[in-house]
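This view holds just a subset of the chains, kept in their places.
Letters A and B mark the chains in the order given here, with residues in each chain numbered from 1 onward.
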Amino acid sequence: MLETLISYDLSKLPEEQDIKPHNRWHPDIPMAVTVKPGAEFRLECFDWTGGQIGNNDCADDVRDVDLTKVHYLTGPVGVEGAEPGDLLVVDILDVAPVAEDPWGFNGIFARENGGGLLTEFFPEARKSIWDFKGIYTSSRHIPGVEFEGIMHPGLIGCLPSKELLAEWNKRESGLVATDPDRVPPLATLPYEETALMGQMTGSEAKAAGAEGARTVPPREHGGNCDIKNLSKGSRIYFPVYVKGAGLSVGDLHFSQGDGEITFCGAIEMAGSIELRVQIIKDGVKKYGIKNPVFKPSKVDPKYRDYLIFEGISVDHTGKQFYMDTTVAYQQACLNAIEYMKKFGYTGEQALSILGTAPVEGHISGIVDIPNACATLWLPTEIFDFDMMPNNDGPKILVPEGPDMTKTSDK
Amino acid sequence: MLETLISYDLSKLPEEQDIKPHNRWHPDIPMAVTVKPGAEFRLECFDWTGGQIGNNDCADDVRDVDLTKVHYLTGPVGVEGAEPGDLLVVDILDVAPVAEDPWGFNGIFARENGGGLLTEFFPEARKSIWDFKGIYTSSRHIPGVEFEGIMHPGLIGCLPSKELLAEWNKRESGLVATDPDRVPPLATLPYEETALMGQMTGSEAKAAGAEGARTVPPREHGGNCDIKNLSKGSRIYFPVYVKGAGLSVGDLHFSQGDGEITFCGAIEMAGSIELRVQIIKDGVKKYGIKNPVFKPSKVDPKYRDYLIFEGISVDHTGKQFYMDTTVAYQQACLNAIEYMKKFGYTGEQALSILGTAPVEGHISGIVDIPNACATLWLPTEIFDFDMMPNNDGPKILVPEGPDMTKTSDK
């Protein structure tokens, strides 16, 4: 493996590390390390909750996650010569779990914690634990599935400029203001108390923490995109907004389905990432770049056989929406869950499969008013039984008993 | 090729054919032909406009399309023994253009005609003509691109039951009622005047035409899904709602990008389709099927190299939307268009490429409030020049001059 520039002692808290991570976006966060263009290096990463979730059979920790103390990011990595307007070319050379402790978790978030795409149908906290065996993973809580991981960082991007940060804060607080009492709120606004600003200290850190953008949503710089194809073997072109670029990364996933529909989220893990960085001078203007662009990996697992579920923008009550792709994908997911239940899975298990396995979500038809059409591609090869339709009907081959872990009060 | 069950004389109008197509959905439309389970056969199809568009250099016909006279469907094909609750298993054995006249068209719809996903940015009618050379296509209006087609029907499905039709009409008229004066309307409601009801005649046809569902949106039975992966080589499982199933098909595409974002639409063509039909008795209940499910094809063109554009649910004015995947995909499309313009394309040409080439649209992250994240995958191999970012910046290799055809008044 490549030289490790930032390493963590995972038995300690994020704020106790020698080189502290950061959990907010702010232009003034100082570079944790600096490299030259062409550098190849390794960074260690916390899991997205900073260690709040345990490898056990109780979902209390998922229910109780403090969402203001998540996304502890490794970095920022400064790149010599990078200036605003450049493109930072990042090759993801590898992503790996912690070698001595190869496991991850997937959680269904309770409604009060934000929920996910299908919170209305699965309102309670649940958890599944996933063991890693080389390139494969399986869960003691969801029998009958095993698959190759498509390892990637859920969150990666460069520091925003002051102007960009201001724009984020303006538009997101504007949204919250449209329904200020909503629980959960429409967006997560700056919150100083739990902000960890990397190597900043004292009043400077306090001031930056008070205006630093939360890490939850993806934004122009990339950030928490949760795009499963930003995987090992991909190449990403990031806009640079501050001198030195300031690349930060975290929220590693062993695998994820398109949409990350359970919210908590993919198969979440601590681990490491290996990167190479290069610069295209003035690339933002040359190529008209607004958000990051990227090339996919050659080593993502390749499936041939999918069962594909359609969904349209009419919800489960029959309510007609106008060209709403989110509703359409929600319906495609529900259709897939109903199908999997016929083979013996509980709804929660089926949901967790959609959140973790390399499921594809396609925007299929988006102009035929009033119905958007989305498709969910479920790779059939992840199951250790034949799950295609046939004349005999589904055989219930999923053993009864194992299920997603509940909270202790259920 | 297989035995042709229904053929058309394309020099005549749809209503002048021996076996008339239909352009509305209604349970009482009589079977045009009937086959046994296991049958393999060929059907001819009109292009989606029924011949309203010409192979010429003027977009007037795109501007003037009468949208109540489209989607002339071949069928219904009755299948012996099929009953409500069964699944009709349909193998698409082949899709082909008219051998003697191998061309198609792509149009950008004017706003007044319904527009597409990006009507706000491209409000005027435009047209490009695509020539087919075996498995490839290219356009005299858009230099620098040539690609393999992914031939498929935009529209395929079984006749609805009376109950299902009633539900469609109820929910869609309900939507229109929320903004009844909108131009264009929020949905297309039944319209008797231009209804062609297959072999029905007289008052019976008039009555059915007055309540028959328009063919525009995809619905539970499939219909106008415009899913590019319902391609030759795929297998589809359709819910059956009436005795004999009544499978109808039309709106053939030589190729389409995910979303069919130009609305008019993909590369549209007249041609033929070869099918095999089988039945899974009581499959709807056995497998919990609501919308069709399908298996993808092994012969869809396989691209390895994509440039992928991200979009988030903040629109071009900076307005923040809440988890709106449609806005996110719109932004990803705009980002791709800006990029292609750097190589010399006009915006309209770039848009047409996104509508016609085998572009993938993914629902990537859909839980990180308030921003949905969508990605548009542009296959780089369709271009006859290198369009990846590099240090030298884009070279303008697209020859000036050729452009999408305009209307005669521009």
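We adopt the following convention: contacts are C-beta pairs under 8 Å (C-beta built on N, C-alpha and C of every residue); 3 or more make two chains touch, one makes a residue touch a chain.
Treat the numbers as computed from the prediction; the structure is a model and nothing was measured.
The complex is built from one repeated protein sequence; 2 chains are visible, and the structure file as a whole lists 4 copies.
Simple rule for what comes next: only the chains that are shown with their structure count from here on.
Taken in their complex, subunit A has these residues touching subunit B: 87, 89, 114, 116-117, 167, 171-172, 174-175, 184, 186-188, 216-220, 222, 224-229, 237, 258-263, 265, 280-283, 286-296, 298, 304-312, 314, 318-320, 322-326, 329, 331-332, 335, 338-339, 341-342, 360-375, 377, 388-391, 393-394.
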